[in-house]
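Worksheet: the structure to be examined is printed underneath.
With one protein chain withheld, the remaining protein chains of the complex are depicted in position.
Think of it as A, B and C in the order they're written, each chain with its own count starting at 1.
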Amino acid sequence: MAGAEAPQIREKVVIRLAGDSGDGMQLTGTEFTRSAALAGNDVATFPDFPAEIRAPAGTLAGVSGFQLHFASSAIYTPGDAPDVLVAMNPAAFKKNIGDLKPGGIVLANEDAFTSANLKKVDYAESPLDDDALNERHRVFKVAMEKQVALALDGMGLSTKEIARSKNFWALGVLYWLYNRDTERQVEWIQQKFAKKPQFAEANIKAFKAGYHYGDTTEMFGETYKVEKAKMEPGVYRNIMGNVALVTGLVTASQKAGVPLVLGSYPITPASDILHNLAKYRNYGVVTFQAEDEIAAIAASIGASYGGAIGVCSTSGPGLALKGEALGLAHILEIPMVVVNVQRGGPSTGLPTKTEQSDLLQCMYGRNGDAPVPVIAAKSPADCFYAAIEAVKVAVKYMTPVVLMSDGYIANGAEPWKIPEPDTIPDIPVSFRTEKEGYQVYARDEATLARAWVKPGTPGLEHRVGGLEKDFLTGEVSYDPINHQKMCDIRAEKVARVQQDIPPTYVEGDEDGDILVVGWGGTYGSIHVGVEKARAGGHKVGQVHLRWLNPFPKDLGDVLGRYKKVLVCELNKGQLWRLLRAEYLVDAQSFTKVQGQPFLVQEVQDAIEAALKA
Amino acid sequence: MAGAEAPQIREKVVIRLAGDSGDGMQLTGTEFTRSAALAGNDVATFPDFPAEIRAPAGTLAGVSGFQLHFASSAIYTPGDAPDVLVAMNPAAFKKNIGDLKPGGIVLANEDAFTSANLKKVDYAESPLDDDALNERHRVFKVAMEKQVALALDGMGLSTKEIARSKNFWALGVLYWLYNRDTERQVEWIQQKFAKKPQFAEANIKAFKAGYHYGDTTEMFGETYKVEKAKMEPGVYRNIMGNVALVTGLVTASQKAGVPLVLGSYPITPASDILHNLAKYRNYGVVTFQAEDEIAAIAASIGASYGGAIGVCSTSGPGLALKGEALGLAHILEIPMVVVNVQRGGPSTGLPTKTEQSDLLQCMYGRNGDAPVPVIAAKSPADCFYAAIEAVKVAVKYMTPVVLMSDGYIANGAEPWKIPEPDTIPDIPVSFRTEKEGYQVYARDEATLARAWVKPGTPGLEHRVGGLEKDFLTGEVSYDPINHQKMCDIRAEKVARVQQDIPPTYVEGDEDGDILVVGWGGTYGSIHVGVEKARAGGHKVGQVHLRWLNPFPKDLGDVLGRYKKVLVCELNKGQLWRLLRAEYLVDAQSFTKVQGQPFLVQEVQDAIEAALKA
Amino acid sequence: MPLDPPDLVKLTRKDFQTPNDVRWCPGCGDYAILANIQKFLPSLGVPKENIVFISGIGCAARFPYYMETYGMHSIHGRAPAVATGLKLANPDLHVFIVTGDGDALSIGGNHMLHLLRRNLDVTVLLFNNRIYGLTKGQYSPASEQGKITKSTPLGSLDYPVNPAAFALGAGASFYARTIDRDAKHMLDVLEKAHAHKGTSFIEIYQNCVVFNDNAFEYVTDKKQKVEHALYLEHGKPWLFADGKKGIALDKTTMSPVIVDLEKEPARAEDIMVHDENDASGVLGHLLAHMDHPQFPVPIGLFRQSERPAYDAQVIEQGKVALEKRGAPDLKKLLFSGDVWEVN
Partner (left out) sequence: MPLDPPDLVKLTRKDFQTPNDVRWCPGCGDYAILANIQKFLPSLGVPKENIVFISGIGCAARFPYYMETYGMHSIHGRAPAVATGLKLANPDLHVFIVTGDGDALSIGGNHMLHLLRRNLDVTVLLFNNRIYGLTKGQYSPASEQGKITKSTPLGSLDYPVNPAAFALGAGASFYARTIDRDAKHMLDVLEKAHAHKGTSFIEIYQNCVVFNDNAFEYVTDKKQKVEHALYLEHGKPWLFADGKKGIALDKTTMSPVIVDLEKEPARAEDIMVHDENDASGVLGHLLAHMDHPQFPVPIGLFRQSERPAYDAQVIEQGKVALEKRGAPDLKKLLFSGDVWEVN
């Protein structure tokens, strides 16, 4: 099926697809990713779309991008610079060409390079014909719309409908270029458009036409192949962060034997958590689309009080609204998980872009001293485990837990080695029913957790509330010493979560020149950056913090083992401040707030610079 | 008029009045304070009342207290331990007796020490007759109700009405004991109850009867006199923090020539700001009691956008609700003042008690990197100046400013040397009207402030919003580099407020063994504590921070001049964390979260302990 | 959670009292309401562990502390949302929301709106004293215009929220009004509310002796109430003043008018007859807008309508989902979508 000549072998390939919001680039990217994953490659993706549902066609603001990285070795990021750029129009070309690797392939939809479209992005003439461009890159212009029209001729479709299939045409070309198996893709199209067989047929025809176009025109001269990655044996699926997070929550609920109630109000990029959880009503999951974020968290509190695992999911602006109620959950000491999928701030900010600027909000965004454990997922698949751990700590310590994700890992995807359900430990939960000796705020010695009691339990009737309460009976107390005691205990309880945090996991060098500290969705870029710096001869360690509150017990020691410490994060230095305050460590800070993840190169450069500083 | 023998001279006296919420202790205390202030003493007060409007009579929870300190020398706190305790019932006695100085006077309303009342607070018999008590203290039992009944005999009042005058009877005794001039008090009662002449008469009779009771029974054997304090020449008034804050806001509005619009939702202990501002409608002040805290701040934002000084006032739980909108004000870059009168947290916490636990919330309680200047008043009268400074910085830098007060200084009072209006500098404000060259986010070079433009100005029509905006035009921008630039500029702008912050003012020793750092309403206790430690032979400095964000430019240097640094605050170490993060200073932390201000002794002990640590 | 067991120990009023000191001001109308509810609950035959009181913040909101049931004193205005989550976790619980006019109509107005339209099966007790009690006397959205309070020394300017019009406009399936001091009437309304499936919204006129004393004197004072209260009874005409006056509808203006039956006995026919289940809601609308002093104030059940409760539908949807999609299966959950094997 593949090209005539034997394909060239490549270890890693980065493709960026870019077009108008309506051009279906997200779908094309997702599908190619799926095929790469199914073929055994390691993959990582980065969708990057505009805030508008459909920004004006042909404008820079309307460009929707999808970058995917697939490889025969382990990869950790969607790649800094693409090998291939598919540009569906001049805007997509303009916005992305600067990132393409020298010698990289441009596959451009010539039909869209009309003078009207060129003008929209201030091109006097088609940049595709520019000599300099053609010297730097391998540029392929194809009249995609024409090609698709030819392929769909006779189906009785309108021009508009025909144009809609051009992403599948482009997908076909990529399949050919990378020697992918087309059958599964055809099946998928058939299923996806089962209700609209005409569209199914059109898309399949376009897809095949693209594939054959590559084949028959021998367009690129050569084709490539990326072998299977050496991955641990097991069963895999390709998973997005928000899906993994939902899967983790449902798993935790099942493993705890406690139903889950989500209160949520839609907000980008967290809405998919609501959407996906809503599918699991048969798993005992109840999703409640509340009237606002305050109602959402209040409902989670009510649900937890009622004996369910209360969860709410939101993004930064929504979390800002939940502060008061989160303080209530804290003082009530009930188990709850607040998911914050961060996006670009402040205020409405850059809703569809990624950032890590809610850390201090999660730590301190409520009145009074009201600490809560804060955990962050580091990659799409890791959202699964982080969600389970958040639930576990919440029910064990009877505390709300903030679970942080971000737009980058929420929408990004990676292959996930699916664990056997039996290997996931149960989450022990016991509701108190024993009347004898019940005191509402009596505590477990080890965890300082109070007992969880379901309303409906005879003989344990009691009242809780937001006023300060007696350390034992839970009755309202204005006693000064009692208040001190309760504030101390609540803080101590959160600190005790340290018991459940494994010793700091150091990657790279165990001591040496510099330790690079990060958290959340930047793991991949930092990891590769550190590896490159090590390859460059430096002794570099990497610590990627899963728990931001409390920190692991040994973190101070670990920090002390390096001459320098560099904290990398996508904000203005929030973790950096926490570490300085906690350990008085004279760390350096490398930050970026551009709505974009770190490039590996940026991290590498920052390490070099820090070493010199 | 005074007692037969010449009064003893005292430098400082602390009186604590305690009774049921209905006993009128707050009024009695306020009145005695007023008379002391008018007599030229320095004074400081500390009202401490229960959360309930009227908690059950006779219970500990229902005890309402008022402590006042008056002196012929400068004082800074309401005093640690009272010289005189007026106890209107057993609960009041029980709750407060432990604090009385050895040899101190107890004036107890014997009529209330009934067996029923004793039982309510678990006394088997009257504690007043306890020998140990009478050895430690000078105990005076008076059947106050009977005395008042005698005095009001024939007026045709009911027992309940008669009982209501007993606080004036007690006030009369105190007047006698401290040789105060009664005339002004009589006048005041007449005015206050002008509409109910019968009550006026009853209260005056009771007041005089108390005075005469002291005189004729020569009750305490001796009387006392506290001479005028040596105060700077000038005109004084006794002022509470919330009143001073309002006076400052109105003054700032007048000095800026810009009307003030307050959006507020009632909440203890901030409500009086709304109440007091509402009186100044004729000063162009508009007060808007909003439906909630979010509406309150949103209305302030609308008002500022409209060209007024938008203000909102709240306490911790209310501030938690304002986070999202405060982020909007930050990104809009409009001038606004958010007043936070802190109370005991977390959650509903201890609504009528004082605390300083909202500092980190004020710093970080919103999504994204969204710094705002934070200023804190240090005493009741200082609220006046802090309010003016907050407005000044807000309009100069085009930024929301958080102005912090707390329950202690909000309700406490002190003499205030009233400044001549002309000596208060104008606050320069200019609204842009010039069309030529207007760019919505063009900035002043020195302050980085953008221009303030009133809707209604011809030719300057423009749109603003919560999305990230172009650094010059203000149009929505998703450009990565622009976002970085704007985040950097907004942070830099807040940092530039340093230009307006005078060098750190150090009290006590300019360098030496230890620097004690505090902020907000703890100034007085820390000040006296430091003085005592110095008197004990240590080289101690005191820095009380007015600006918490940014810090004064030279603060790092100042911290470096001492061997040790001790941060004292009424929370779990919030400023301490900020200082450690900013200056990597290995400061010690002394904290207290008991809903009560520091005692001087506590501070003094903490300094001693820190010196030894 | 088991449904209420059929054979119950007979509970008494005392069983619902907590040892806590009740901390309202002496003479506060809240006491009477507390006593009435404690008297009422035993009649339900519901074990007390299945009863939950959820409140916001305010004097009224202290209520749960005094009830020997489960309870939560939550945060200002959010009780309806907390109750929603609670019912989603356990729809079998009998949940009461206790709220004040500020809590329910000011900060909490939105949650109330959505509670009512969703028709969650709970009972709302709105203690309306037309003032902010706990914060010591600011006007509330239920205060009359022109009210002079601490925050409005020159008189308030806002038109009040009409709680009945608001609730009915929000889609309340049950709206009734009663009075703190009228124990018998309150019990009657509570019974009806309990029988109702869906959100029962009860506005209770409650006297705040300290900050708004006698705000409802015209319906509590024995003499005045004769002329100023209109007690509603299903199927009975809208009569008041000991039956000497009634309310008719002016057909041209569609407005209610007072008819003096002593003067015009012939018009007895015209007097509107109360229909609690009035399909069009017009009666509820008219009653909601009959206000003191122009009209006698209606007391009783304005309107009740039937539609499935939100929580009942959630359960139903769960059953359907279980049938259609099958029992929880972790293996299926984890291994869903395109999977591949690496050996």
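In this text, contacts are C-beta pairs under 8 Å (C-beta built on N, C-alpha and C of every residue); 3 or more make two chains touch, one makes a residue touch a chain.
Here the structure is a predicted model, which is why all the values come from computation and not from measurement.
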**Item:** Hidden partner chain, touching residue among B:P47, B:G307 or B:P351
**Value:** B:G307
**Request:** Give the residue, chosen from A:T28, A:T59 or A:N340, that touches the chain omitted from the document.
**Result:** A:T59
**Request:** Return the single residue from A:E291, A:D382 or A:E569 that touches the missing chain.
**Result:** A:E291
**Prompt:** Among C:Q38, C:S74 or C:N119, which residue is in touch with the absent chain?
**Reply:** C:N119
**Asked** Among B:L177, B:V250, B:V337 or B:C568, which one is in touch with the chain left out?
**Response** B:V250
**Item:** Listed residues B:R237, B:K485 or B:R561, member touching the removed chain
**Value:** B:R237
**Request:** Kindly note down the residues of chain C that lie in touch with the hidden chain.
**Result:** 106-110, 113-114, 117-119, 141, 154-155, 157-162, 165-171, 253-256, 278-283, 285-286, 288-289, 307, 310, 313-314, 317, 320-321
**Asked** List the chain A residues touching the unshown chain?
**Response** 52-57, 59, 61-62, 265-268, 271, 274-275, 278-279, 281, 287, 289, 291-293, 317, 347-348
**Message:** Across the whole complex, list the residues on chain B that are touched by the chain not included here.
**Reply:** 34, 37-38, 40, 228, 231-239, 247, 250-251, 254, 259, 261, 263, 280-284, 286, 288, 290-292, 294-296, 298-308, 310, 324-325, 328, 332, 417-419, 421, 424, 454-467, 475-476
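Just so it is clear, only the chains that are shown with their structure count from here on.
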**Item:** chain A and chain B, separation of their C-alpha mean positions in angstrom
**Value:** 46
**Fill in**
Between chain A and chain C, the Cα-mean centres are separated in Å by 44
**Prompt:** At what distance in angstrom does the C-alpha mean of chain C lie from that of chain B?
**Reply:** 39
**Asked** Touching two or more other chains, which residues of chain C qualify?
**Response** 57, 73, 75
**Asked** Of all the residues in chain B, which ones touch at least 2 other chains?
**Response** 61, 317, 347-348
